[in-house]
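The block that comes next holds chain A.
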Amino acid sequence: MPNPYLPYEMRIEKITEENPENDLKTFILSFLNEQDIERFKYLPGQFGEVGIMGVGEAPFGIASAPCERGILKFSVKRMGFFTKCLHQAEAGDIVSLRGPLGNSWPLEKLKGKDVVIIGGGFAFTTLRSLVRYIIEPENRSDFGQIDIVYGNREPGQILYKEEFKEWLTREDINLYLSIDREVPGWDKYVGFVPEITEKVINPSVTAIALVCGPPVMIKYTLPVLQNLGFTPDRIYTSLEMKMKCGIGMCGRCNIGSKYVCKDGPVFSMAELEQLPPEY
Partner candidate 1 sequence: MFDYQVSKREFQNWLIKMQEEYEVWAPVKVGKNYTWGSWDGGSFPDEDYQNTLKPPKDLFFPQYEVLLKYKKVKGKRPLIIEPDLPQEKRIIWEVRPCDARSLTILDRVFINKDYEDPYYSHRRKNTVVISLVCQKPGLGCFCKDPLTTEGSDLMLLDCGDTYLVKLVSVKGKGLIKNPVFTADKPINIPMELPANPFNLEIADKDLAEKLEVIYRSPLWRELQEKCVNCGVCTFLCPTCHCFDLTDDQKGKKVRSWDSCMFASFTKQASGHNPRPTGAERLRQRVMHKFRYFFENHGIFACVGCGRCVEKCPVNLDIREVLQRIKEVQ
Partner candidate 2 sequence: MKNMQKKVVAFLCNWCSYAGADLAGVSRFQYPPHIRIIRIPCSGRVDPLFIFNALKYADGVLVAGCHPGDCHYTSGNLVARRKFALIKSLLDFIGLEEGRVQFDWISAAEGNKFAEVATKVAGEIDNLPQWDGWGERK
């Protein structure tokens, strides 16, 4: 078995500032060694441990999709020591990457179903990966109707702005962009994610909801989804915990007997109901 601590070497190809505060950046990484592209097989929802040699590592959901061959995308908010250092990196710098780690969004279960994707703020990363995966022509017919609710504080915080613009024009997905409060020039939805969801989503009985966002958003969205008829086994979310090893050994990201890094990060609400509320 390969050494799980040995990382891939990645070059930062491009850095995009995502918000006016400049504390949210998207990094596009490419593999330094061509043959690693084939070795790094991943699915939407998985994450990687991005590392700066001599500084440390931190886990981030992979925002790119497998069809975007040769590159990986990570969107990172400046929070603590590591993200501060990562934000100081420049295009051309070399970083390390371990992964792919964890499970993915439940792609097998989603097959043939309608999918409701609900995201808030900068937590849209692995959801973006999923959307990108679904709309790939060879995959699109595997899924039913796609509804996406994506809420933000204000328009400046929206991730992947260009891409969302393009998605708004697509016929094969229904995209509902919203911001918390009225802003001049904004012609999409206004209001918090739970209320928008209640207003625009009219799910089929087998539809599956995937939710990712700040804890308070998730807290108020869950009852809405339940009112709309989603059973706990048809609601999924992706959890965040402090992680180090990413392979279920270092012992800090467990919720009950499950390790978020290895058994997660994606869990159904039905699974979470079986676990202690320790996250």
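Just so we're on the same page, contacts are C-beta pairs under 8 Å (C-beta built on N, C-alpha and C of every residue); 3 or more make two chains touch, one makes a residue touch a chain; residues count from 1.
How these were chosen: all candidates are chains of the complex that A comes from, given by their letters.
A quick note: this is a predicted structure, and the numbers were derived from the prediction, not measured.
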item: Single touching candidate for chain A, where 1 or 2 all sit in one complex; value: 1
item: Contact set on chain A toward candidate 1 in their complex; value: 1, 3-7, 9, 32, 51-58, 79-83, 94, 96, 240-242, 244-245, 247-257, 262, 276, 278-279
